[in-house]
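For this view, one protein chain was removed and the others were kept in their places.
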Amino acid sequence: MLPDATAIASLLERAGIVGAELSSEGGPGLVVRVERAQAGAVVQGLKDSDHAFVFLVDLFGIDTGEHVDIVYHLRSIARDEELFVKVAHEYGSDLASVWETHPAALMPERETAEMFGLTLSGHPNPKHLLLTSGSAPMLLKSVEIRTAEEVRNR
Amino acid sequence: MAIDRFTGENSILFIRSEQLFDWARRRSLWYMAFGIACCAIEGLMHASGPRFDFDRHGVFFRASPRQSDVMIVAGTVNHKMAETVKRLYDQMPEPKWVIAMGACASTGGPFREYPNVVMGVDKVVPVDVYIPGCPPRPESVQYAFLRLMDKIAENTEERLAARRDSDS
Amino acid sequence: MNVYLVALLRILAALGLMLLNGVVLIYMLRKVLGYLHVRLGPMELGPHGVFQTLADVLKLLTKEDPTPTHVDRALYFLAPGIVFVPSLMAYAAIPFTGTWVIADLELGLLYTFAIMSLLPLGLVAAGWASANKWSLIGGMRSVAQQVSYEVPLLMAALPPVMIAGSLNLTDIARAQSAVWFWLPCLPAFLLFIVAGLVEANQTPFDMSEAESELVAGFATEYASMKFGLLFLSEFSNTFIFSSLLVTLFLGGWQVPFVPVDALGGWAAVVFLIKVYLVIFVLMWIRGTLPRVRIDQLLAMGWKVLLPASIVWVMLTGAAVKLWPMVFGGVQ
Partner (left out) sequence: MSDARDTVAHAGWLTADKPSLPDEIPLTLKRVPSGVDEVMTEHLVVNMGPQHPSTHGVLRILVELDGEEVIACESVVGYLHRGIEKLAEHRRYSAVGTLMDRGDYVSGIHNEMAFALAAEKVADIGVPRRANWLRVLMGELNRIASHLVWYGTMGLDTGAMGQFLYAVRDREDLLDILEDVTGQRMMFNYVRPGGVLNDLTPRAEKKIRAFLSTFDAYLDEHHALLGGNEIFQARTRGIGVIDKETAIAFGLTGANLRASGVSFDVRRDRPYAAYDEMDFDIPVAESGDIYARYLVRIEEMRQAARICRQCIDGLPEGEHTAKVAKVLRPPAGEAYAAVESPRGELGVHLVSDGTDRPYRMRYRPPALFGLQAAEAITPGTFLADAVAIFGSVDVVLGEIDR
């Protein structure tokens, strides 16, 4: 369920995170947008706080056209709250692993990195997950699928 | 020469035995337990199940490619999988046949536009029977096996006929 | 008649019996499993699919026989033979009736066990030579389990021997004219079934070719008739184990309350019916039970079956000695 925005804001402030934007308009829930360098600290801080966002529901990327948004979908089992943390990454930039905080991120991180052409740092096994090595980052909007013409002349 | 009727490639004995072996091959098609995707549920699991029971035709599954005659490609083949499919095909001993089950294995199906998907398994291994459908019902797979049996018989007859013609 | 000719005929009889038996058993397995699993099994080839196995064998004969690249060639070719020959030789001492036995050996039981203990050699050879990791694990497993269960199996076979006072299988069967040995030796009977299931590599102890773990175990890399030989010898082992069980515990060719002489040649039929009933039960088990884990299997062999069989042998020995003393030589 939707957590209290002011509570989350004060919580982040206490953890020493500055510049976090909170919004719940037109989004899937309460979305916290933070700087790239702070992503790990935010996720760790949210987990250690008394809200206890211990459950990483999902980790994925969205290609917005200007940059890649990495979304951490967190859940607090104790309070039954859900939170989305969005972090903007430049194309081809570095995705810092949060697996030490959330081991569940191990495979989704690998997948996200290969699908959006990011490099993976701090990950114990930064290989491609789904595609063979050397494939294009498929989920970027700039990567085209086969045209009808190609399919017809298969 | 009269003796030719009993020795050599076109002797009665030889042709009869070839027809006999052909009969045995047709009637004992062991397929490889190798399901790739959705079609495996229909073509391998339900096919061996109580209602469809391919064992009636002597169609039975083996886990090892070395002991199987037919490979049912049941599902989408992508670039990562294609290598494995080819290797498994190579591991099967001759004579061997391939059934491309479903739209994905035949042409790439609903996923054909995705660059990682191989547009039909016939780009990797030669296919004998294609089954349309997504997924095909087990009955279709059964029919495919019956067609495959016909095809094997026809091939043998054609081969024998060609040999007779070239001889006379 | 020439003594060599007779010997040759007997060997041929054993070979024919084994092949025929294998073909029948494979058909039976498919039918029994089929009916257990609410389906029909082979139906199309001949009435109720009786020619199905014939087609399978012919097909296996005409398949290409590829030799994988990394195999140990000599051993790879020898292994099916090492498996096949002992299971063929073991037919020699099986008494189908009092007189119908290929070789009526004084030490028939010992001979059969000795021959059967050669089997794991072939299996591990097959596993090692195949250069396939699944085969290797399968071969190793088969050695581990057969070595652990050889002793309990022999121990479980001892009580009938002690009561009958002979190692000759015909004599042991004859000694059961009054009462079949499964009743006085019930624990040994059960131990023999369990240990025999392991030796014959049957579910729930089919460790060496556990399909869901090891693909096809030691036979993974074998194709065409080499695989056919491995397959046949597996069924023939089942047959040998079942006929040992029938001979040792279930009265051999005898029927209760019917004098042996009245049966004549039908005694062999009685024996075969008994054997096939035992095999049917084995197939029933095969179609129902899950498989145990290898360490559980070995632990059971060393910690439960072996002590239990030793204790039962001691008890039987005491009973055999004490019985004449107490009841004055009923034996």
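We just call them A, B and C in the order they show up, numbering each chain from 1.
Just so it is clear, contacts are C-beta pairs under 8 Å (C-beta built on N, C-alpha and C of every residue); 3 or more make two chains touch, one makes a residue touch a chain.
Being a predicted model, the structure only gives us computed values, none of them experimental.
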Inquiry  = So there's a chain missing from this view; which of the remaining chains does it actually touch?
reply    = A, B, C
Key: Candidate in contact with the missing chain, chosen from C:L9, C:V38 or C:L277   = C:V38
Request  = Pick out which of C:L25, C:I137 or C:V246 touches the chain that's been left out of the picture.
outcome  = C:I137
Remark   = Given A:A9, A:L22 or A:M107, the correct residue touching the omitted chain is A:M107
Message = Suppose we count only contacts with the excluded chain; which residues of subunit C make the list?
response = 33, 36-39, 70, 131, 133-134, 136-137, 141, 203-204, 206, 210-213, 215, 286-296
Missing-chain contacts mapped onto subunit A = 26-29, 47, 54-58, 60, 62-63, 71, 73, 77, 80, 84, 99-100, 102-104, 106-108, 124-125, 127-132, 138-139, 145
Query = In the complete complex, which positions of subunit B touch the hidden chain?
reply = 32-38, 40-42, 45-46, 48-51, 63, 65, 75-76, 78, 80-81, 84, 88, 110-111, 113-117, 134-135, 137
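Following the convention adopted for this analysis, only the chains that are shown with their structure count from here on.
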Ask   = Looking only at which chains touch which, which shape fits best: line, ring, star, complete or other?
value = line
Message = If I average the CA coordinates per chain, which chain comes out farthest from subunit A?
response = C
Inquiry  = Please tell me the distance, in whole Å, between the geometric centres of subunit A and subunit B computed from their C-alpha atoms.
reply    = 46
Inquiry  = Per the contact definition, I'd like the list of subunit A residues that touch subunit B in the complex.
reply    = 131-132, 135-136, 138, 143, 145-147, 151, 154
Request  = Could you please specify the touching residues of subunit B with respect to subunit A in the complex?
outcome  = 79-80, 107-108, 112-116, 119-120
Message = Under the definition above, what is the set of subunit C residues touching subunit B in their complex?
response = 30, 34, 37-45, 49, 52, 54-59, 61-66, 211, 215-216, 219-224, 227
